[in-house]
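Every protein chain except one is present and positioned as in the full complex.
By written order: A and B. Residues from 1 in each chain.
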Amino acid sequence: MGFTMPLMNMLNGVKFDCSRMLAFYWLPRDSSTTAPDIHDMWNFFYVVAIFFTVLVVGLMLFFMFRYRMSAKRQKADPSATHNTALELTWTGIPLIIVMVMFVVGFKGYMNIDTPPGNAIDVKVLAQQWFWTFTYPNGAVSQTLYLPLDRPVRFDMTSNDVLHGFWIPALSVQRDVVPGRIMTTWVEATRPGKFHLQCAEYCGDGHSRMISPVIVEPYSKYLADIKAAANIWVGADGKPLPMPKVGEKLYNLKGCSSCHTVNGARGTGPTWKNLAGSQVKLNGGGTATADYAYLKHAIMNPDHLNVRGFTKGVMPDNYIEQLGGKGKYERKINAIIAYMNTISKYSSKSSMPPTGAAAPAASVPAAAAPPPGGLPKAAAADLAVGKKLAMTVGCTACHSVNGTPSVCPTWQNLAGSKVKLKDGKMVVADYDYLRTMILQPGKINVAGAMMQMPNMSAALVGPQYHGDQRLNDLIWYINSLSKFSDKASQPPRSSLQSTGGGQ
Amino acid sequence: MVNLRIAGQCLAPMCCAAYACHVLAPGQDTSQVMSMTDEQAHTPAPPPDDKVLGLLGNKKAPAMHIPGAGNLGIALLIVALGMLFAASLVSYLVVRYHMHLGPGAEIHLPPGLWVSTAILLISSGTIHWALAAVRRDQEKMLRLALAVTFALGIAFLIMQTANWLDLAAAMHRSLAAIHAQADVLLPGGAIIPADRSLVQHHDLLVLFYVFTILHGLHVLGGLIPLAVVTLRAFSGRYSRNYHPGVRYSVMYWHFLDIVWLLIFAVLELTF
Partner (left out) sequence: MTTTAVAPVSAEASAAPVKNYLKQTTTIRSWLLTLDHKRIGVMYLIISLLAFFIGGMLAEVIRTQLLTPSGLIFHGGGAAYRQYNQVFTLHGIIMVFMVLVPMTPAAIGNFTLPLLLGAKDVAFPRLNLFSFYLYVSGAVLAILSTVLGAVDTGWTFYAPYSIDSNSYVVLMVAGIFLLGFSSIFTGLNFIVTIHKLRPRGMTWFRMPLFLWATYATSIIQVAATPVIGVTLLLLIVERVMGIGIFNSALGGDPVLFQHFFWFYSHPAVYIMILPAMGIVSEIITTFSHKTIFGYRFIAMSSLAIALIGFVVWGHHLFVNGQSAELDAIFSFLTFLVAIPSAVKVFNWLATMYKGAIDLKTPMLYALSFIVLFTIGGFTGVVLGALSTDVVLHDTYFVVAHFHYVMFGGAIIAFLGGLHYWWPKMTGRMYSEPWGKFACGLLFIAFNLTFFPQLVVGAHGMPRRYATYLPEYQSYMVVSTIGAYLQLIAFLTMAGYLLHSLFRGAKAPENPWGGTTLEWTTSSPPPTENFLGTPEVDVPYDYSLVEYDPAIGSYIRKEPVPFAEQAH
């Protein structure tokens, strides 16, 4: 923005006359804040290219006819066989021009590469062969809603192979690489309906991997993502049937990352033909997957004992994930209704009871914080920390209720004595927990089966208000331990929530 | 079993390399080499039939000795193979760099690798000795040195085979460990981090096999022309003035030695 080549200034002068004419035929109208830079680059290139192409082809045609061989012209006229000065000139001039092009191109690219700090964060998941967008309010949709004149940052990843995030009208493109978080951003300046196309070849459905993109005023955008967040209604605003709601929840709440619906093997049992079937249990015996079983399985996954599947893998917080007390029952029923639609064993006993919300019987209260001198002021941070533990991925390995798992359970961890590999015993105080999370390589716990990944990128840094996020998490770990004490708790001065770490 | 398939995949091109050495090296061994001068190099070609009949029609065709061509050819072959090994080492290092190997399930390189390294180093010495011998017209010494080199080459391959077998057990263990955790290896891809280190150790093992077998095949590819050269030495074909086959073998063998030292050093330092 601030930096403009003198040559570009000249071009900007003529832009009013010919820029549209040059660019409009080729590139889409500029509809985002980065597009003008790109169009400047294009125009510059276009003028140069036209000039040189006309020069080369013109000279060629002229020579072709002027020096054409004929009866009168059998021999070439004598002329120099080389002229170093001339040749250096036509080496040097293109060199200067392309160097200018390089600088202009790089300048535009820097803006594209660096998202502004105040951007709205939209998560993009690419998989064969559709796009899923998750908005800051938790809404998930297959349509990309973009607010007008506000920067939006996309954090993208792929579930399977390479994909390409490509909105031609908004001049934004970035490959989506599995195993990496790819980032790009856009600030749309023109309302309208556009297309997001997959640009990187991804298999059979590549050419159908197109999502609508709707750029609209901010208020309209907010309304749209609010509507998208409502799982009970469809895109047309009408209430959805229960199985449809269940399917939405399946994609929304992470079920899909472990349970397939096509019979393929996943981390958890497939949902295909599950409802109503006979489930084999560990240690012999079977159970019928009726409504009660399925509901119990969702609410108390650690009681599960399905043969061939590891206990303690499924998060045990689905009651909260589904909205907590009073709200989760209907959602669980919707999920079970969805399971029934994809099962050939579906029967009355495996269907959710008809009528109003199912009785909220036999719901164990979500793990109550054990006693342990927890300051009341930490309560707000607790909720944040708990949420973090789920979203950052801690609970994929660490159980919070004492269930043995691949990694040490967090129950009664904080403040307890931990045995190290070299035989020493240490107290799991605040410093220990902090080091363990941020520099896991430094501590070797006896009997550990794996190296813990370094979590610092997800927990500390200016975007998380320094240590705030980390401390919230450690507050939560403390809340699970009866050994928790002052030494294992974060400093009191940190009692100030980050507001969900968003 | 699986390794065999890999070996099969590698074998074809490696045989090509071996054959190329053959084509390049003894290709210059025409019958009239003894006193080939520049003048003769430009004499008219032999009767056309020789050349047209080609490979089977005329074993000696074409009767053309180009001074220095063989050396340059071998040098270029070495450049190409050098790129091959360089790229494979770079890929290994990049893959290794991305790994976070945890404690437990550790795999150690077989100590036999030190023995093979020693064997290869010595053989590099003996083949150089052969070159020195032929330059001094010491025919007996030449034969002995070549034969010893050949034997050492075979010994190297035997030792490498022992090393591969040595690690086979570890390979089985890592495979079994992965299979035991099969339910976390999803078709869609996600793996529970707990198994990452097992998987990665397995990756390392496979890469170890890939690179050592790749090198072993090149040794095998070098042994074939070396055998030809040795046999020719025994039939008294080489002299102080004419010994291209020996020279090419020496160049190639030193190259194999250097490549092995690099591979070995990298493996020792990072495995």
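In the analysis below, contacts are C-beta pairs under 8 Å (C-beta built on N, C-alpha and C of every residue); 3 or more make two chains touch, one makes a residue touch a chain.
Bear in mind the structure is a predicted one, so any value in this text is a computation, not a measurement.
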Where B:V115, B:L144 or B:V210 are the choices, the one touching the absent chain is B:V210
Touch with the omitted chain, as defined above, among A:G117, A:G179, A:G284 or A:G423
A:G179
Which subunit B residues touch the hidden chain?
2, 5-6, 9-10, 12-13, 16, 19-20, 23-24, 27, 42, 44-45, 48-49, 51-57, 61-62, 64, 66-69, 72-73, 76-77, 79-81, 83-84, 87-88, 91, 94-95, 98-99, 186, 188-191, 196, 199-200, 202-203, 206-207, 210, 214
Can you name the residues of subunit A that touch the chain not displayed here?
25-28, 34, 37-38, 41-42, 45, 48-49, 52-53, 56-57, 59-60, 63-64, 67-69, 73-83, 86-87, 90-91, 94-95, 98-99, 101-102, 104-110, 112-113, 160-162, 164, 166, 168-169, 171-175, 177-180, 182, 195, 197-208, 210
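Just so we're on the same page, only the chains that are shown with their structure count from here on.
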Could you grab the centroid distance between subunit A and subunit B? Build each centroid from C-alpha atoms only and quote it in angstrom.
47
